[in-house]
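Sharing a structure, written as structure tokens. Questions coming.
All protein chains but one are shown in place.
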Amino acid sequence: MSIILQLLVNGIIAGAIYSLVASGFSLIYSTNKFIHFAHGAVIAFSAYVLYYLFSVLELNFVLAVILSIVFASFLGYVMNLLVYKQLRKKHASYVILLIASVGILMLLQSLILILFGADIKTIGLIKITKGLQFWGVFITPLQILIVFLSLILLAGFYFFMKKSKFGKAMRAVSDNRDVAEIVGISSEKVYSWSFIIGSAIAGVAAILIGLEQNLTPTMGTSLMIKGFAAAIIGGIGSTYGAVLGAFLLGIVENFGIGYLPSGYKDAIAFIILFIFLLIRPQGILGIKRRS
Amino acid sequence: MEVYFIHLGILIGIYLILALSLQLALGYTGLINLGHIGFFAIGAYTSALLTLNGFSFLFAFLASGFIAMLSAIILLIPTNKLKGDYLALATLSFTFVVYALALNWNSLTHGPIGLPGIPKPYLFGIHFSSNLSFLILTVIITLASYLIIKRIIDSPFGRVLEATRDNELSTRILGKNTYLIKLYAFGLSAVFAGFSGSLYAHYITYIDPSSFTLMQLIPILTIVIIGGIASLRGTIMATIILILLPETFRFIGFSSSIVGPMRDIIYALLLIIVLLYKPKGFYGNVELE
Partner (left out) sequence: MNNQATKKNWIPIGIILVIVVVILGGVYFSGGRGSKKVTKIGVIAPLTGPLAEYGIAFKNGVELANSQNGNSNVQYVFEDNKWDSKEAISAFNKLVQVDGVSAVINWGTPTSEAIAPIVKDTVPFIAITTEPPITSISPYIIRGGFNQPKDYVAQVWKYLRSKNVKKIGVMKTDIVYLNSLFAELQKAKNSDESVTLIDNFNFDDADFKTSIGKVSKGQYDAIGVLLVSGQVSTFYKQAKELGLSLPITFGSDFFESQSEIDAAQGLMNGAVYANTGATQEFTDKYVSTYKNSSQMASAAYGYDLAKIFNTVINYQDKDTILQSLKSVKDFSGVEGTLSYSETNNDRYFTKPTYLKTITDNKIQVIN
């Protein structure tokens, strides 16, 4: 019994990590309507910045965290300003924005390689100890924090998107940009803010993932692919759906490899993604968009 | 010295077939297919596995196109009703699924170990083992592919494809079965993708899953977009540029400590700059929705 419980807990932890990636990505996708692959690179780069500030320069941890999140947010904002906004002005299609975002991803990953080298890095803040034990299941305090924060994100997004004025503005632009502009919403401002907020969430993800896992120059790509899958399963257009999708993904993956060899984890994830796209493309919580 | 140029020529040929096939589906029929590299992979593995198990190159080559086409049909049938970016997402996940299968289906694909020792083509009594002979084979197949695709595009059927791309609803109202039209175009693009995959496998003689990831799709997609939607000439130009440009970086004397990532940075910067200045591509006249 405790094996199944442990699988469930493992799945929830994995899901929480995916949700940290997926939620920021989903916010940006649902507002801007293109696949911003460079989101993974924002996470990776911010994690390295935290490493640099805390482990190399030995700044106070809280200060380093705040600076890293600010950096992440700023990086996203700059990407939008210099690249995406300019492309939008030229009526670039979303395929072009996708290619541009991959270009940015390549750029940032190579920069990380040059600046920090290829070997793994760790943010050695937390001492490795045996996890806390509840009913035969192990979980560490950091992992509890990760799950807790992702649930707060879930609740936060729900209220933000449904109730806040800005959330409504975002949904308006996402639905129909021209009409939104007519009623006085500045779409460029909304786009800009979606990057600022979405990338800030990426910064938070970077902190937590950086503490939980090792840092490698290519960590952004693998996180992004899972985050992308989670966001789709949860529902494109629904940011809190992305969080749910992430948890679903994490749980199914872990139960799957409880019985299959671990190498199949990615295959399981993508097949679920594929099935969802076939039978319910709007995801769990998405709204089917009128064509 | 010639071997170096012959090698580049062969790569241009293989990738041109792949890019032209994507242009057929994306540029002319408006099918946002981000899973195209999956067909390339299926073609490569099919051809490799068949020839490694004793089948003739001719059979393997044709089979790779055929199996790729089958997978395209299987992919399109359920995704047909998806619109715009949903289709992009679904086809993108197809890329991931094919990669994951190649990686994990060890009994078939040998997983990450890959398939070494793929034999060079033996066709009509000629053994295409030298680079020059392979180049000739590639040129013939590339030329044939180009002519066939051009023929289709210039024909009345080509008009229908473009009509489907521009306004599917109107085309249906006019009585055309757009579903079958899309199926046909998609399947055909997969056939050529499969052929290019076969050529690739037999040229490199070793394939493993890492040759067929999202990162390999991006250059092909870039070729089609930057060359210009619905422009065969643009596709040719862009393929040549995309294959040859990284080679020029080899001649820039970067210090060895940064040579690897520096080339990637320059490539990425150039890509972004070109997109910023010519988002419609060089020869494109059409906007995707």
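Letters A and B mark the chains as written, and numbering starts fresh at 1 in each.
Definition applied: contacts are C-beta pairs under 8 Å (C-beta built on N, C-alpha and C of every residue); 3 or more make two chains touch, one makes a residue touch a chain.
Note that this is a predicted model, so its numbers are computed, not measured.
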Which residue of B:48, B:103 or B:199 touches the chain not shown here: B:103
Chain A residues touching the omitted chain (full complex): 3, 6-7, 10, 13-14, 110, 113, 117-122, 124, 127-131, 133, 138, 140, 213-214, 216-218, 222, 254, 257-258, 261-263, 265-266
Touching residues (missing chain, whole complex) on chain B: 1-4, 7-8, 11, 103, 111-114, 116-117, 131, 204-208, 210-211, 227, 234, 237-238, 240-241, 244-245, 247-248, 250-251, 256, 259-261, 263-264, 282-283, 285
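The definition used in the following text is that only the chains that are shown with their structure count from here on.
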Centre distance in Å when chain A and chain B are each reduced to the mean of their C-alpha atoms: 30
Chain A residues within the chain B interface of the complex: 33-35, 83, 86-87, 90-96, 98-100, 102-104, 106-107, 109-111, 113-114, 225, 229, 232, 236, 263-264, 266-267, 269-271, 273-274, 277-278, 281-282, 289, 291
Footprint of chain A on chain B - complex, ascending: 32, 78-79, 82-86, 88-90, 92-94, 96-97, 99-101, 103-104, 111, 214-215, 218, 221-222, 225, 258, 260-262, 264-265, 267-269, 271-272, 275-276, 279-280, 287-289
